[in-house]
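As you look at this complex, bear in mind that one protein chain is not there, while each of the others sits in place.
Here the chain labels run A, B and C in written order, and each chain numbers its own residues starting at 1.
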Amino acid sequence: MLVVMKAHATEEQVRLVCEKIEKLGYRPHAMPGATRTAIGITGNSGVFEHGTLEEMPGVQEVIKVSKPYKLVSRDLKEDNTIIRFTATEATIGGQGLAVVAGPCAIESRDQAFAVAGRVVRAGAQFFRGGAYKPRTSPYSFQGLGEEALQIMAEIRQRYGIKIITEAIDNESLDLVEEYADMIQIGARNMQNFSLLKRAGRSKKPVLLKRGMSATLEEFLMAAEYILSEGNYNVALCERGVRTFADHTRNTLDLSVVPAVQRLSHLPILVDPSHGTGKRNKVTPLSRAAVAVGADGLMVEVHNKPDEAMSDGPQSLFPDQFDELMGQVRQIAAVVGRTVPGIGVKNSFAMI
Amino acid sequence: MLVVMKAHATEEQVRLVCEKIEKLGYRPHAMPGATRTAIGITGNSGVFEHGTLEEMPGVQEVIKVSKPYKLVSRDLKEDNTIIRFTATEATIGGQGLAVVAGPCAIESRDQAFAVAGRVVRAGAQFFRGGAYKPRTSPYSFQGLGEEALQIMAEIRQRYGIKIITEAIDNESLDLVEEYADMIQIGARNMQNFSLLKRAGRSKKPVLLKRGMSATLEEFLMAAEYILSEGNYNVALCERGVRTFADHTRNTLDLSVVPAVQRLSHLPILVDPSHGTGKRNKVTPLSRAAVAVGADGLMVEVHNKPDEAMSDGPQSLFPDQFDELMGQVRQIAAVVGRTVPGIGVKNSFAMI
Amino acid sequence: MLVVMKAHATEEQVRLVCEKIEKLGYRPHAMPGATRTAIGITGNSGVFEHGTLEEMPGVQEVIKVSKPYKLVSRDLKEDNTIIRFTATEATIGGQGLAVVAGPCAIESRDQAFAVAGRVVRAGAQFFRGGAYKPRTSPYSFQGLGEEALQIMAEIRQRYGIKIITEAIDNESLDLVEEYADMIQIGARNMQNFSLLKRAGRSKKPVLLKRGMSATLEEFLMAAEYILSEGNYNVALCERGVRTFADHTRNTLDLSVVPAVQRLSHLPILVDPSHGTGKRNKVTPLSRAAVAVGADGLMVEVHNKPDEAMSDGPQSLFPDQFDELMGQVRQIAAVVGRTVPGIGVKNSFAMI
Partner (left out) sequence: MLVVMKAHATEEQVRLVCEKIEKLGYRPHAMPGATRTAIGITGNSGVFEHGTLEEMPGVQEVIKVSKPYKLVSRDLKEDNTIIRFTATEATIGGQGLAVVAGPCAIESRDQAFAVAGRVVRAGAQFFRGGAYKPRTSPYSFQGLGEEALQIMAEIRQRYGIKIITEAIDNESLDLVEEYADMIQIGARNMQNFSLLKRAGRSKKPVLLKRGMSATLEEFLMAAEYILSEGNYNVALCERGVRTFADHTRNTLDLSVVPAVQRLSHLPILVDPSHGTGKRNKVTPLSRAAVAVGADGLMVEVHNKPDEAMSDGPQSLFPDQFDELMGQVRQIAAVVGRTVPGIGVKNSFAMI
């Protein structure tokens, strides 16, 4: 159910409708838009008596949302969601292209700073780096854990770049929430509903990666889990799906970008590193991702890819990332986007 | 690494080798076989000085395991793993075919008992029923939780049937471990490594379902996570994979059964209910699963499928399950299997 | 459109209705059933004035077929299609299980006879052997062509076994039609509609293999092409589909067997050799195919698999095929099927 408020409804009227919804045993989700506020109603029961709401002051209409996803739908919120971060002009979902870059895993303070320095200079506004790594083998490097989070916090302090890193369970999410600016939920956990609910109760924005065989509807429903708990700052990320094709590690499905944008107000990024698994494909597919209209990129960069503890073959050398950014900037201009950077000159002054 | 003990090595010699391995900073996994004991060695470091082990009394040889999976491999343990349960002759992986049946979700005491009575009578030795349901939508029925576990514990007491139910996070696993006889890890959590590790520290056996786009190697590696924590009682379960084919909900990949049995000592069941998603396909695919050599079946049965809160279209009516069991018994006989049941007569005496 | 004749309609009445349909510019397809005859009407135009037909003697009703496939549908013909061959009791689609066996390609007279002798003795009623091979590489062995057809004709004469072999274009179809008992259309040509139409104008039955990414509907529509040209003796064959799974060459989709049988009257065989691509999987999947209800098997057997010019790794040794037949016979008995053979003793008398 969705309560559409009148264009000039007051905040007080919105508040009263929300209160009423709670009294009826449901959860209200007020979503202010450019011209009107809509209030999504969620709850497990199927039947809902909406007569009382329709009569309330400021309410224009109460409509049934027939799609399985409600809060992520454009039916509820026409305007794009723009995720904002403190003390930076960088956004996700705004006019600026969000560029997230960094190593697959934080391996050491030196490695992390070496990569961070380069990606900041190249214009990335977000730094990625795994602290908790979901690895296929129990015997592979599983990440440095909290130590990695501390290193990334230092990097933020030094460069002003925002930190995005993955949480793999409730325990790691507690820590990621504390240290990072945005919580990543990885592809393997896209339907770890317990973790999604926990992320939905966080105050920090969430980056949700598409599962490797998730349909568009499942992808949006996973986001719906997060929003249904009250966290509306969610960005999606396409990272390739699993198919028969064997020339890339996964098959990057760029058509999901306009498909998401048609149905949902949430921003969507593209990760061409996991999406292809091959260094020589990352730059062309980054260009394509921006051209198709993605709200940002997530790219793996390593100072010494050949010595990387994970995902070396898909990590760019810093020089390659510079080149990627140069090309991406030009494509971005064509599709009406900028690539803001984070005030690089100041950062350099600090070094 | 794998230490092969001599055929007549004593338990004391095995113990001393395990102690030595621990002193070297690794974890020993002693796997007694029909003719010899093998000791798997796990740990994150790549280099291992095995000279000292080879000289110890009772040791025949120390060999490198080149496959990514170690403990689940037949290289380590030639004989099939047989999972045994207290106070029942039913096993998983033995000569008897393990039949797991019950509703998708426990919806009420009445429903659960109605189904349980019928599946026991038909010859199932294991009762399945969801207490915690991983649902695509946050607004769908999520299971009765601990109440469902209590109902299933009563069912065990009444019928002597063993209980298998899914855990979806550490919290639910704590409870499932307490109430049930076997912990199920669902397809969506097959690479929830944090949950796998937790299951590996449990004393209860684990049923691990294949992820919907998991390769054979990923499937075995997920099991390896559980074994690497010390829990060697793991059964696998094929439940269909995701493909382009749209005449069934998933594509049941029966070839994975002989493929697993060739590489691993772990038993493997087949779930034709999720594997096809259609009631009219469950019985033929059950026959096929037994014919291909599966160690058991996992089948959804509901007393009123049309009113089921989840997975109704793939749930059998109890009469259909009776028929399925009749057909399966005949196929089982051809492949040298029995379908033991659980002493049904006594159970009926108790009603 | 479908004209259902009355139960006691005369042949003359059926003939007159067919004539009328032709006069209206359409094509009639009379399909006699156990209790009634139905006449399918095909043609490209969408509008059809059926009032006149309904008034004709012997006509019960004229109904619209809403499915895209008409002639292959059970709506048109309730009874199973049974394909019969001259001078043999072997059928495809009848109570007996049809077993097709032989080498991937006919490589020489000696090889072909060596394999044929063994598969006849083991109980196969149909001999397969490629004369025209669709190979991925233009530089691979492309088959012996007409010479291979002549060798197979000799084999038929010697053993009484029926010959099935693939045609890859109109030219080879002309020759296959002349020499063989059944024309195979391979997976790569499942949507070579020009070839399907040509096969539809042949008097010989057709074995149509599923394309490697064909949906059920596409599979049935490919068969519809053949029937629409007047050839109603078509058997389908599942041979594995292409998925992400890499432990077998293809993923054998056994659920398509009951799915086809529900929608269509056409028989369906299973090819576990291409379906798995691995010798050690052929026998278990053959058991499963018979258990699921397939009308027959198509199995590659070679006297010297390691020297085979194509598909060696998936070809059985003759001894393995003997064992397969032993196991298959037992499963067949459980599902109410026999494995007739072709009067082997007489054949041996002729040697």
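Basically, a residue touches a chain if its C-beta (ideal position, glycine included) is under 8 Å from a C-beta of that chain, and two chains touch if they have at least 3 such contacts.
Here the structure is a predicted model, which is why all the values come from computation and not from measurement.
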item	value
Selected from C:Glu154, C:Asp169 or C:Asp322 as touching the chain missing from the view	C:Asp169
Residue of C:Thr37, C:Gln125 or C:Asn192 in touch with the missing chain, whole complex considered	C:Asn192
Chain B, residues in touch with the chain not shown (by the definition above)	213, 242-244
Chain not shown, touching residues in chain A	213, 215-216, 241, 243-248, 251-259, 262, 275-276, 280-281, 284-285, 287-293, 327, 330-331, 334-335
Residues of chain C in contact with the chain not shown	42-44, 68, 70, 134-142, 168-172, 188-189, 191-195, 197, 212-213, 217-218, 221, 224-225, 228, 242
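In this section, only the chains that are shown with their structure count from here on.
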item	value
Chain closest to the middle, measuring from C-alpha centroids that were averaged per chain	B
Two chains sharing the most contacts, counting C-beta pairs only	B-C
Copy pair chain A, chain B: interface residue numbering same or different (half cut)	same
Between chain C and chain A, distance of the C-alpha-averaged centres to the nearest whole Å	51
Between chain B and chain A, distance of the C-alpha-averaged centres to the nearest whole Å	35
Junction residues of chain B, two or more chains touched	213
